[in-house]
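Removed: one protein chain of the complex. Kept in place: all other protein chains.
Coming up: chain A.
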Amino acid sequence: MIGRSFVVSKLKTIRISLQLQLQFGYLDSRLTMKIPKNKKQQKKEEAGKINETLGRIGQQLAQVADNSEDSSSDSDFEVVDNESLSEDEGSISESGMEQSEPSDNEDVVVSSDDDNNDDDDVGSAGDGDDRNGDDTSNSSEVDGGESDDSREVVEESDSSEDEVAPRNTVGSVPLEWYKDEEHIGYNLAGRKIKKKERQNKLDSFLASADDSKSWRKIYDEYNDEEVELTKEDTKLIRRLLEGKAPHADFDPYEPYVDFFAWDDSKHPLSNAPEPKRRFIPSKWESKKVLELVRAFRKGRIKFDDKPKEESNLYDVWADDSSLTERQGLTHIPAPKFKFPGHEESFNPSREYILSQEEINAHQLLPEEDRPKLIPKQFMFYRSVPAYEKAVSESFGRCLDLYLCPRARKKRINIDPETLKPKLPSRKELRPYPTTCYLEYKGHKGPVTSVTTESTGQWIASGSNDGSVRVWEVETGRCLRVWDIGEPVLQVVWNPLPELPLLAIAAGQDVFILNTGLGSEEEQKKIEELLCVETPTAPDDSDKNASFISWGPDDKHGGVRLKHFKTVSSIEWHRKGDYLSTLMPYDILSPNLNFIYLLIHTHLIGIRHCCEAFCLLSLCFCSFLNSLKRESRSVLIHQLSKKLTQRIPYKLRGLAVSSAFHPIRSIFFISTKKDVRVYDLLKQKLIKKLEPGVREVSSIAIHPSGDNVIVGSKDGKLVWFDMDLSSQPYKVLKSHEKDINKVSFHRSYPLFCSCSDDCTAYVFHGKVYSDLNQNPLIVPLEILRGHASAEGRGVLDCKFHPRQPWLFTAGADSVIRLYCH
């Protein structure tokens, strides 16, 4: 009863709020004990709230207390009180912690309704009680002077009950200390307070069941008695639960009464004079105002909140006269999107729907190659789903519109046939070889070369099997066979009809053989011509042909010219006396060998070093000279004098083919890159033709001498008009593979090319005597028939000297004659 009354009395006084705070803690713990099961949760939350609110209120109250205690006279007491306050605050925070943490525990405790745990509860409650005890001690200091202290009492409560002091005076010590004792503490007189006898559980339960007021009873462990809460107490608790001030009379928002009377003071707190700025209008404010005023005037700040008129549409194109042309650069309109085809339909024809294999095949393709849309058939329109790429495609179109560079491109919507040039009818250009008429069979290997006799009665052919054959053209009869022994690279018939000689290039040798044709007188002449006494020894003094030896060929009865390298091609001069041979291989290596040999022999044979040096230097000089000025790869032989000459020019690159001008004394040498034209009389370079092809393989000169055709290894045939320029007049891309040979007809306006793709092209090539008219070139016929052998096709082609016939020598060891 004492505790309860104490509570009530303390709560009524606001000024002494310290106890109140502590009391809240006490009440709180009580409350948690008494909460019925079903409301546990709610209570718990509320308890938390209360803790907070109480804390707040406590602080407020503390302030209030501070303020109010300012007025109190006893300064000593004040200090003490402050100290205790701070202590208490600490304890509050502690207790708050404690209570928030074990709140669960408490729940469990309450729900179990066990006495054992009740002890624990008692313990925790004891905590509160401890504080309570502390409070009591404090409060006793403050207002408990009534009992025996001489301190002044602040009369506040009017109920006499409230003044009952607690019995126990042990202070805030843990009650555990008295657990084993028979007493719980001491009364004011210093006597022990004996513990009451504890009731049996059963009895206490029965008692509580019997007693209708048992729900209001709280066991006060500190004083070891039961306290019954009065109606006021419950009200107070309810108010606290609601988060209000504990007492109904308390007004937290009452007007503040200042403790300091400012008005009546004689002296001001600060004696500074009033500044000037208090008396003049603000400059910055006026600036700001001015700015705003200007903004209003200029319309920068508007106060009309009306939304703008939405439709401000009018006829933009009302007066078309003002501006009919677009400004700026020429506009290139964007191309329209592609119209959909049948396959884009929701229900396409069945032939547009892909089979499963085709769809799978599409999946194997790289992403960008796959078709954008796979046609799909929906039986009904209602089953068509939304197109998931609609937005993406629209976005793609937007990107195209503003990001794609635009350029006007002429779209050629023409028949491809119109691109092809209009050629004159082939019928008008007859005769030309069209069909295979005869085949000459007999060679065992690829026929590398074929040549016609100037009368046109005979042809000769050379083959890789080492044989040279002479055939009669019209019958196909093989007249003679020579076995040279080495693969024959070229066979050329002497252009003079009265000198039926055959020049044969085989390996490093060139044979000039008598074919035995013609009349007896001619034969005599030939025999005289071919008579070579002894093999002329290499004459070092003569620089012309130091390494060419002329000698009789015993085996075949002709002349044999030994070269130092493989001879790849031979060409007769039109007069039949001169013969050019061409060794395409590197000119440096034989020279070096030669020099090395020289040095070697001399070093051994000659004792004097200085001589050797002299010789060496001499040799070297000559070698350098030769390197600078002359080419050893092309030689010109004179049959009547049995002489050999080098051409006195330097070549750049490897010589491939050579030719004499048909009328004048001009000599053509083609290297891999270009064709050089030399004047033999003036001994200088006249012209350099640039075909611009990868590798030249052969050249041929038009009978009039002003036009040259060049065949190349990339299948192009290049026509040069010497009068025009050194650039090609026309480039004909005819063959797919290397062109092996090109040739002109001697009298008809025909030329041909043969290639490794087993075809020979026959062209009409008309050269007009009128210089203003360009040559007319018309492709006439593609001749087929040869078979490919070891990757090679037609190796040589020659026109018949009189008729428009063509002989082709194939790698399939057959010679064919094509007639018109």
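Here is the rule we go by: a contact is a pair of C-beta atoms (placed from the backbone, for glycine too) under 8 Å apart; a residue touches a chain by one contact, two chains touch by 3 or more; residues count from 1.
In this section, contacts and distances are computed from a predicted model.
Q: For the chain that is missing from this picture, which UniProt protein name fits: "Pescadillo homolog", "F-actin-capping protein subunit beta", "Bardet-Biedl syndrome 8" or "E2 ubiquitin-conjugating enzyme"?
A: "Pescadillo homolog"
Q: Taking the entire complex into account, which one of A:Thr434, A:Ser580 or A:Ser633 touches the absent chain?
A: A:Thr434
Q: So which of A:Asn200, A:Thr234, A:Ser286 or A:Asn347 would be touching the chain we can't see?
A: Per the contact definition at the top, the residue touching the missing chain is A:Asn347.
Q: Write down which of A:Ser265, A:Gln327, A:Gln356 or A:Thr475 is the residue touching the left-out chain.
A: Looking across A:Ser265, A:Gln327, A:Gln356 or A:Thr475, the contact with the absent chain belongs to A:Gln327.
Q: Could I get the residues of chain A that touch the absent chain, sorted low to high?
A: Touch set of chain A with respect to the missing chain: 300-302, 305, 308, 311-317, 320, 323-329, 331-334, 336-337, 339-342, 344-352, 355, 373, 375-376, 379-382, 384-395, 397-399, 401-407, 412, 416, 419-421, 423, 434-435, 730-734, 761, 777-782, 784.
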